[in-house]
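A single protein chain has been removed from this complex, and every other one stays in its place.
Labels run A, B and C following the written order; every chain starts at residue 1.
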Amino acid sequence: MIEIRFHGRGGQGAASGCTVFADAAFRGGKRVQAFPMFGVERRGAPVASFVRISDTEIRARHNIYTPDHVIVLSETLMSTIDCTEGLKPGGTITVNSAKSPGELGLKGDFKVYTVDATRISIEHGLGSITSPIVNTAMLGAAAKVTGQADIELLMQCIREAAPSKPDANADAAKDTYDAITP
Amino acid sequence: MPNKHYIPLKNINDIPTMAKTLGTMLVNETGSWRNVRPVISNEACIQCGICWKYCPDMSISEDEEGFPVVNLVYCKGCGVCAAECPKDCIEMVEEVR
Amino acid sequence: MKKVLTGNHAVSYGSMLARAEVVAAYPITPQTQIVEKISELCADGVMDAKFIKVESEHSAMAACIGASAAGARAFTATSAQGLALMDEMLHWAAHARLPVVLANINRSMAPPWTIWTDQNDTISRRDTGWIQYYCESNQEVTDSVIQAFKVAEQVELPAMLVLDSFYLSHTSEPVDLADIALVDKYLPKYQAKHDLDPAKGHPAYGALCNDEWYYELQIKMQWAMEKALDVIIAEDALFGEMFGRSYPVVEGYRADDAEYLVFVSSTIASTAKDAVDRARAEGIKAGSAKVRLLRPFPKPQIRKIAKGKKRLGVIDRNISYGSEGAFYTEIKSCLYHELQRPEIHGFIAGLGGRDVTVDAVYEMIKITAGRSPETDINWQGAKLA
Partner (left out) sequence: MKYSIPTEEYVTSGTVACQGCGAVLALRYALKALGPDTVLSVPACCWSVIDGPFPYSSTLVPLFHTAFETAAAAASGIRNGFAIRGNDHTTVMAWAGDGGTVDIGIQALSGAVERDEDIIYVCYDNEAYMNTGIQRSGSTPWGAWTTTTPVRHFKKEEKKDMVEIMAAHGIRYTATACVSHAEDFVKKMKKAKQIRGTKYLQVFASCPPGWKMQSEDSIKALRLAVQTGIWPLYEVENGVYKINHKPKEFKPVEEYLKLQGRFRHLKPEDVEHVTRWRDRRWKLLEAKVAMTRELYGAEAAET
C-alpha cells in the first residue's frame, strides 16, 4: 500500500486534488482512499490531505503518519512546517518550486524533486500571478513521481472534476508530468 | 351507557399500530356538563340563526318550521345562545335531573 | 457503476437511489456536503424530490414527519448538535410510527466545540425508538440508506444510519452505485398504510391518550423493534442476492476459531481487521466482530459469536457517563443468561476523533488476550498521568 501526503494552503484545492488523484488511480485498477486533514479549513492556513493506493483491500481507516510520498503545493510552506515529517526512508518529496532540488536544502533518506508548477499553471491561464491555481498541475508531477496514476486517466479525471477550464487544467498536469524525470 | 359511537377496544390487538383515531367525539355526551339549559320560545323568534352560529357545541339545528332546536345530548349549557339572541327568546333555566 | 465518492456523497446518492420524495434538512459540519449534493441532484432533475430548506434541524424532522404522514418517503441528514436539537421530534417520528430515514454523521457533542467523531450523539438517542445502523464503509452507507427505507416502511419505525465524521464523511473511496431500476425492484414506491389524504377518510394522529392505551402502544413499538431485527436480516439477504453485497448484523472476522474476540463498530471495525491479522501473526488467536446495529440490538447473534471464547473485548467510541461504553453494556447484558460467560474487557477509544490506529486496536487485543479485566473501563490512548 502506498500512502501519499499533500501539503497546501486552505483554498488551494489540495483536498479535491487528492480525490481526483485517487479517482485516476482507481480507474487504473487500484483500490483507493482519499481524505483531507480532518478539521476546519481556512483560506491561507496550512492544510494537508492524503491518499492511500493499494492493490488489495484498504482496511486502514485512520490517519497517515508515515507517507511514502509527499507533494508540496507551495514552497513557502516549507519554512513553517516540517513537510518531511514521518516520510518513509527511501520516499520522495516533490515541491512546487522554481529552484533545483539541491537548492531546497532538504536532508534525509528520501529523494527530492522540484517542478515550477506556478509558472506552468499561469502559462495555462490558471489563476493569476498572485494566486495561481496549482493543484491540478501538481497532480501531474505526483503521477510521475509516485507512478500510481496513468497520466491519460489523470487528465480525464481532471477534466471531469474541474469547475472550469477543463483542458487547461489537464494540460498543466501533463506539463509537470513531462517536466519531471525520476 | 355508551352510545353508538363507542368503539369497544378490549386489548392490544384492537388498537391500531399508529396512534390513529378511529371514531368521532359524538361518543362524548357533553350534555351531562350542564347546570342550566336553554329553553327557546318561538313566539318572538325571528329565525335569524344567531344562536346556531354562535353555539360552541354545534348543538343547535332547525326544526321543520325553521325554528332553532337544542340538542340536549351535547349542549353544555354555556348560555351563549341566550346572551346573543337579539330577541331575548332563549332563557337559561336550571337543569333538573 | 463505481464512482469515487465521499461518505457524504454516498449518503446523497443513496437517498437518490432510494427515491426519497421529500428531503428536509439544515446544514451542519460535517454533513453539509450531503445537502449540497442533494440540492444539486434535485436542481439538475436527476432526483425527483421536494427539498425543504428548513431553518433548523428541529423543523427538518418536523417537516419529514409531516411529509411521511402525508404518505411520502422522507429523508434528512444531520450531525451532533443537530441531532440533539431534533431529539423531541425523533421521539415523535417513532411514536407516530413514521418510516423517516435519517443519516447522522457521528460527531462529538459540544462544548468544547468539536467536529470530530465519536458516537455520543447517537448513543444518547438510543431510546427514541429509532433503528440505528452503524456503517463501516461508504459502500455500506449508500446501501444502508436503501435498506433502511425498506425495513423502516415494513415495521413502521424510523431508521437512522450512522457514519463517522471525517473517517467516512469526508473520505473518498470507490462506491458501487446500484442500477436504479434494480433498486426500484428491491424498494418499490412507498405505500403508506394510512395517510393524511382527506379523500381516504378523516384520521387523527397522536390524539391525547391516557393510561388506558398508551402502555399498549409502547408494547407495539417494542414488538416492531423485535420484528425489525428479523426484517433487517431478511432484507439484507435479499439485498445480497440482488446486488451482491451483504452486511450481517454481527460480522465476524477470523472469529470462528478465535479464543479472544473484540467487538467493534463503524470504521474501527475496518481497522480492526488489520490488527487481528497482526495479532494472529504474533501468535494470538484473535478475531473481531463488527456490530452493525445498536437498535434493535442483535442479541442472538452476539450470543452465538461469543460462545466458547476465552475472553472478549468491546471497543466503544462513546461513553455513557457514570457507567461505561454503550456497546459494552449491551454486550454484557445479553450474555448474562448464558451458562458460560466469558470475561469481558471494556475499552473506550477515539473520543472526539482521537485516531484509532491499527497499533491501538492491536494493543486492546493484547490486553484482552493477556489478562482478566479489573475495571469496566480501559481508557485507550488517553493522556493519563
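What we mean here is this: a residue touches a chain if its C-beta (ideal position, glycine included) is under 8 Å from a C-beta of that chain, and two chains touch if they have at least 3 such contacts.
Only a predicted model underlies this, so the values are computations on that prediction, with no experimental measurement involved.
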item	value
Neighbouring displayed chains - absent chain, whole complex	B, C
Among C:89, C:162 or C:250, residue touching the chain not depicted	C:89
Among C:12, C:33 or C:59, residue touching the chain not depicted	C:59
Which of C:149, C:205 or C:260 contacts the chain that the document leaves out	C:205
Residue ranges of chain B at the interface with the undisplayed chain	5, 7, 9, 15-16, 19-30, 33, 47-49, 52-54, 56-59, 62, 66-68, 71, 73-74, 76-80, 82-84, 92
Where the missing chain touches chain C, by residue	21-22, 24, 48-50, 52-56, 58-60, 62-72, 74, 88-89, 92, 196-199, 201-210, 213
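Convention: only the chains that are shown with their structure count from here on.
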item	value
Greatest separation from chain A - chain, by CA centre	B
Which of B-C and A-C has more C-beta contact pairs	A-C
Between chain C and chain A, distance of the C-alpha-averaged centres to the nearest whole Å	34
Interface residues, chain C side, partner chain A - complex	2, 4, 6, 29, 115-116, 164-168, 170-174, 267-268, 270-271, 273-274, 353, 355-358
Footprint of chain B on chain C - complex, ascending	95-97, 156, 193-194, 203-207, 209, 213, 216-217, 219-220, 224
Chain C partner contacts - residues on chain A that touch it in the complex	15, 18-19, 22-23, 26, 31-36, 38-40, 58-63, 65
